[in-house]
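Quick one: the structure is below, questions incoming.
FYI, not all chains are in this one, though none of them got moved.
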């Protein structure tokens, strides 16, 4: 991908860090399936399945571990 | 999301940390499916499936790793 979408893992707040974790999770999908139309078509099925939502939340949790560690857990 | 729901990863006790891990896990779901009504409809199916409950517990465990590390494991 040519564009810069991840200049840094540092965020000001934990919440912004969580949102960055969501971005990372979605990018992990996009690198495998870059076609936005396909992703759009999968969405309704996806967003109405509790298995899928829990699986998505798990990927976010893993990425949040990385972002939180990068930010020293925003301890101060 | 406009509201502030995650001002800090620091909690006073391990138990509050575990409850924060639950909040993080639920937020991971809500960012993908923000429609509360849909989530409500999925709930009975979800809460009566042992696979779903174990999967939920796994996401909590991953988020708890992050919160526990952030708090220095509440060692003192």
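By letter and in written order, the chains are A and B; residue numbering begins at 1 in each of them.
The rule we apply is simple: a contact is a pair of C-beta atoms (placed from the backbone, for glycine too) under 8 Å apart; a residue touches a chain by one contact, two chains touch by 3 or more.
It should be emphasised that the depicted structure is a prediction, and the values quoted were computed from it without experimental measurement.
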### Task
Tell me, please, the full copy count of this complex, given that what is shown in place amounts to 2 chains.
6
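The rule is simple: only the chains that are shown with their structure count from here on.
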### Query
If you average the Cα atoms of chain A and of chain B to get two centres, how far apart are those centres in Å?
16
#### Entry: chain A residues touching chain B - in the complex, by the definition given at the top
13-15, 18-19, 22, 46-51, 53-58, 60-62, 64-65, 68-69, 73-75
### Summary
chain B residues touching chain A in their complex are 1, 4-10, 24-29, 31-33, 38, 42, 45-46, 49, 51-52, 55-56, 58-59, 62-63, 65-66, 69-70
